[in-house]
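Removed from the display is one protein chain of the complex; every other protein chain stays in position.
Chain nomenclature is as follows: A, B, C and D, assigned in order of appearance, with residue numbering initiated at 1 for each chain independently.
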Amino acid sequence: MRKLIKKGTHKRGLAPGTLVHTGERKTEKVRITVFDYDADSYREQQVDSVEECLVFKDRPSVTWINIDGLHQVEVLEQLGRAFGLHPLVLEDILHTEQRPKAEDYGDYYYLVARMFHEKETELDLKAEQISLILGSNFVISFQEREGDVFDPVRERIRTGKGRVRKMGADYLAYALLDAIVDSYFVNLESIADRIESVEDELIDSPSPRTLQALYRLKSETLYFRKLIRPLRELVGALEREESPLLSKDLKVFLRDLYDHTVQVIDTVETLREMLMGMLDIYLSSISNRMNAVMKVLTIIATIFIPLTFIAGVYGMNFDYMPELHWRWGYLTVLLVMGAIFVGMLIYFRRKDWI
Amino acid sequence: MRKLIKKGTHKRGLAPGTLVHTGERKTEKVRITVFDYDADSYREQQVDSVEECLVFKDRPSVTWINIDGLHQVEVLEQLGRAFGLHPLVLEDILHTEQRPKAEDYGDYYYLVARMFHEKETELDLKAEQISLILGSNFVISFQEREGDVFDPVRERIRTGKGRVRKMGADYLAYALLDAIVDSYFVNLESIADRIESVEDELIDSPSPRTLQALYRLKSETLYFRKLIRPLRELVGALEREESPLLSKDLKVFLRDLYDHTVQVIDTVETLREMLMGMLDIYLSSISNRMNAVMKVLTIIATIFIPLTFIAGVYGMNFDYMPELHWRWGYLTVLLVMGAIFVGMLIYFRRKDWI
Amino acid sequence: MRKLIKKGTHKRGLAPGTLVHTGERKTEKVRITVFDYDADSYREQQVDSVEECLVFKDRPSVTWINIDGLHQVEVLEQLGRAFGLHPLVLEDILHTEQRPKAEDYGDYYYLVARMFHEKETELDLKAEQISLILGSNFVISFQEREGDVFDPVRERIRTGKGRVRKMGADYLAYALLDAIVDSYFVNLESIADRIESVEDELIDSPSPRTLQALYRLKSETLYFRKLIRPLRELVGALEREESPLLSKDLKVFLRDLYDHTVQVIDTVETLREMLMGMLDIYLSSISNRMNAVMKVLTIIATIFIPLTFIAGVYGMNFDYMPELHWRWGYLTVLLVMGAIFVGMLIYFRRKDWI
Amino acid sequence: MRKLIKKGTHKRGLAPGTLVHTGERKTEKVRITVFDYDADSYREQQVDSVEECLVFKDRPSVTWINIDGLHQVEVLEQLGRAFGLHPLVLEDILHTEQRPKAEDYGDYYYLVARMFHEKETELDLKAEQISLILGSNFVISFQEREGDVFDPVRERIRTGKGRVRKMGADYLAYALLDAIVDSYFVNLESIADRIESVEDELIDSPSPRTLQALYRLKSETLYFRKLIRPLRELVGALEREESPLLSKDLKVFLRDLYDHTVQVIDTVETLREMLMGMLDIYLSSISNRMNAVMKVLTIIATIFIPLTFIAGVYGMNFDYMPELHWRWGYLTVLLVMGAIFVGMLIYFRRKDWI
Partner (left out) sequence: MRKLIKKGTHKRGLAPGTLVHTGERKTEKVRITVFDYDADSYREQQVDSVEECLVFKDRPSVTWINIDGLHQVEVLEQLGRAFGLHPLVLEDILHTEQRPKAEDYGDYYYLVARMFHEKETELDLKAEQISLILGSNFVISFQEREGDVFDPVRERIRTGKGRVRKMGADYLAYALLDAIVDSYFVNLESIADRIESVEDELIDSPSPRTLQALYRLKSETLYFRKLIRPLRELVGALEREESPLLSKDLKVFLRDLYDHTVQVIDTVETLREMLMGMLDIYLSSISNRMNAVMKVLTIIATIFIPLTFIAGVYGMNFDYMPELHWRWGYLTVLLVMGAIFVGMLIYFRRKDWI
């Protein structure tokens, strides 16, 4: 949970715009990959230095520069100078705890989104921050580590399927965002799967472990929601925006993306409400169990305490206890005890306890 | 519950606009039915291929093409080409987990709504997605499977009752939406019936089964609300819209539809709040029951434990216990025990426990 | 509760605008009463047929036609034709489950509100729907059954007190709405009275019956709120409206009415929050009671179980138990038991249990 | 609580604008006090009849007429005629259950606020209604009874301190509102003091009385909030208003007043959330106590029940029980019992129960 608030730690005291990477170092080496394409051709290349990217900058074709790893601040500085990025943008790229947002800097858009990696059994809440710079004919994407959800986009660029090759850099940025939002559905599916399994457990055999699983799921859902909700504003703002960077044809795609985002948020909300309902179920399951325990205790005690009392009475050592000397005294007492026993059972049956 | 989040499953990785049907295959064969009518005449026809529909396209009369079954993607592609539908529209028709929405594509509107089928005892949450394309003189409706709530509309077209034959395609689209919203009232009635029966159970004999029924109802209500709420925006947007596709005369009908939609949502909200109240009732019913159990235990134990102690005392084997040799010792002890017994009963009566 | 959702039952499948009365038949015969008045004179008359009303239509004086009973659809149809009412208006008048609303049809306003009848001990949630048609010089009011809250308005027309005779039809419509809103205060008073009595019960002697009363009150409040809330929008909309039907002088009265409506809603909300707080009180009352029960049990058991054990020890039949043969053995044991008894009492006193 | 809804009681059935006083008669005689001042001089005077006030009306100096007591309707009628007040205003002044509001009647503003009197230990929820009429050069204030929070304002008029003498009637009205809002801080302080004392009690020794105190505080807070919240709109509306009655210089004071009002509401909300949290604390305190009770019971019962059983075994009267005749039988059994006793203690210690 501490991750919720790590942002300022290493930055405090520095001037706004100072470049220090505050995230963990998640990859060994900064890896730069370039895609350059137009409707007719494409080129894919892994480069070693920022300089190599710059040759693509002034071509009319669309260029996608993808950076994996943020710990080499000088790479960012070079890119910043080359593409004229504002120091605050560079700072935000490095401080990997930004809320999703879209900022218009005139010549380019700065977009931040988040991507969740999944660990074995739970959502990795250390969501990776994805920063996108959308210029007139280029997109630069910054990732904290290797491995992402963009492979289908890459494949479409390579094969020329879909419309990505026929459209501009804005469509590429949209396609990347779309891939991220699509990945949320997978995250949600995995959360929902786990909710479902907890749901079964809840009904069959609730245990403190179930409660912890519920709590964990609730925290994850809260956190997920916190990171996803600003995305709706991001996409909504882009859709309304009038900018030369965003072609008219893109609007309908952004509207579609907006719908998906709203769907994600709706689903998160519904999951959250379900989880809250499940806690109530859990609590009343526990109450029910305690009730059952109490009933067993009450039945046993209520039946045997009076019987034991009777036995106790005839265990007294008074000299003058005439019943003790009756021929059928013992039998009578046994019969009386039996009658009480049966009477109690009938009483409990009537009360629906057994 | 997994249904809440199925959307992206088969689509991920494909370009936006790629046509793949992601719903279950709910009908054997795609069935195409055409209604073509104006104020004076009407024609109803089941056709085998998309081509046969096209003859109706350029006539001034209103044409309603209804498609049952979405698994034959080529049917959609043909329709898309013939009526100039945007690839994203076709994609949304196929991905049957859309939120209700209304999208203006200039030449036509794309509307999505949801229709609930009822199973025996519960709402089928696998709501069917109904897509409507409203053009200047045609309506195309896409359903996932056969069977719908449109029969009254069909009957009115056939008999010429009401105003459907006298008005345009926009009124037809309205009539279809109206039929869907009307069907929600039936869904709500069935939910309310079940709530009512759980309500009775809650008061008479709450059991863990009651709790599960409550939980089930709550999930259904949540899910229902999630799918219905966007409809208000849809209808509200249509009402405000200025479009040549929507005649002025329709506004008053849309306002009426809007009122109905709000009424549905109000009712769902009220049901939801009632359900939340019922959970509290359940929990306190359980507490009450536990209280009753505890009281029985306490009464029995509190009466007999002291009595048993007294019996125990006179069961001790000390040589010098003068009471044991008194003539009226036994009787005295029995009377003391009786007095304690009666005293306890009076005490409990005063405490209102018995 | 089923009443929450009855709307569509008999209507489904019919064309919008088809006239079928879906409410219960609440009065034997449709009764039509006409008031016709100006500043100088007034006329009050009970008529048998719609035709008799029409003579008043074109006079400059203000005409108020009140219809009690909706089950004779032909009466409505005649009125509709005579006053040029839209079929949807007539349909809404008949479907007596409308939300309160105000609709501007150019020549006239259509207003819907709800009036609650009180049964002996609880609010009759089968609120009666009151429809008002406000034309330039007439008001038509439709009620489901006889008996209403308009008598003071009638009296003022008859006696000429207040300003109703000096002003137009719009003031009459306002006066009727004002009478309805005033009646809500009476409804609220009766709910609050019942809350108050439950409140006392809650503190003195909470029982499952108290819980049911609470639940009933909560349902009523929820339902009341659901029906009242749209009224605020209704009055607010009228206040903002620029229409020749609404004179400028009326604005200040509508603002006053708006204030009252908001006051009603505020009060309902506050009552609702109080009720929620009372449930918490109830639950903790139950917990407190269980606690008290447990304490009694614990005190009795904790005192006597050890004592009984000691008695049991000296009831054993071992051959060699020297204590049994001591002269003061019995007394010693009794004293030990007494000491334990007193010690326990002191312990419980310290723990504040007794 | 009934106070929440008293408004309509005596009024129902009367024409809007009919003057009947619906509050309790809170003072013996209507007392009229007049302040008349400008920058240079001031005059303070208690008058017996409305006529005496009228001489001040047309002077350029600022006149403040304060009325204590509303039960003499004729006083109001005279004032209404003299200052041209709308009948609805007079009605609202008399119906002392208005929401705080500001109404612009062109020549004057009608403002309503509420003032809380404090009883010994709790807030007097029968808040007094303060009505203000702000004209171009006069302010009329109506109070239900004598005693108010305006003394500091009076003192400033008398001494000429502050800017009240230098500014117009609008500043006087502001100063009165400011005095009222300032008094809310005192009310809040007293509520917070009581919350604090309940807080201590909650931790040290929660009892059912604590719960009732909590409930009482919650009701008060709810009620307070209900009466204060509309004030924000009132002041906000005044601040935005463009009216010749409100000088430009006043805006900055109104903004300040608005800030204070928001601060009051913020604080009420925070108090309310605190109270809700305290209820949870209370409930879990009770649970904790029950837990402690249960532990004592369980420890005692769990230790002694098995021991009593062993004693019981050797109290049986079988002819052939060899242990009974062993030399060390008794001692062995005592030792076994001791071992069980110690074992149990260790077990409970491990479980952290003792």
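Throughout what follows, a contact is a pair of C-beta atoms (placed from the backbone, for glycine too) under 8 Å apart; a residue touches a chain by one contact, two chains touch by 3 or more.
Given the structure is predicted, the values throughout are model-derived calculations rather than measurements.
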Next on the checklist: Please identify which residue in D:Ala15, D:Leu76, D:Ala127 or D:Ala175 touches the non-displayed chain.
Outcome noted: D:Ala175
Item to check | Touching residue (missing chain; options D:Ala237, D:Met274 or D:Leu345) | outcome: D:Met274
Item to check | Residue numbers in chain A that touch the chain omitted from display | outcome: 1-2, 4-9, 11-18, 86, 88, 92, 97-99, 101, 103, 105, 205, 208, 211-212, 215, 218-219, 222-223, 226, 279, 282-283, 286-287, 289-290, 293-294, 296-297, 300-301, 304-305, 307-308, 311-312, 314-317, 321, 323-325, 327-330, 333-334, 337
Next on the checklist: For review purposes, identify every residue of chain D that touches the missing chain, sorted by number.
Outcome noted: 151-152, 155-156, 161-164, 175, 178, 182-183, 185-186, 188-189, 192-193, 195-196, 199, 203, 252-253, 255-256, 259-260, 262-263, 266-267, 269-271, 273-274, 277-278, 280-281, 283-285, 287-288, 290-291, 294-295, 297-298, 301-302, 305-306, 308-309, 312-313, 315-321, 352-353
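Operating definition for what follows: only the chains that are shown with their structure count from here on.
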Checklist entry - Where the contacts of chain A and chain C overlap, which chains show up? => result B
Checklist entry - Copies chain B and chain C touch; is their interface built from the same residue numbers (over half shared) or different ones? => result different
Next on the checklist: Please tell me the distance, in whole Å, between the geometric centres of chain A and chain D computed from their C-alpha atoms.
Outcome noted: 42
Checklist entry - If you look at chain B, which of its residues touch at least two other chains? => result 283, 287, 290, 294, 297, 301, 305, 308, 312, 315-317, 321
Next on the checklist: So with touch defined the way it is at the top, what topology do the chains form here? Options are line, ring, star, complete, other.
Outcome noted: line
Checklist entry - Touching pairs of chains, which are they? => result A-B, B-C, C-D
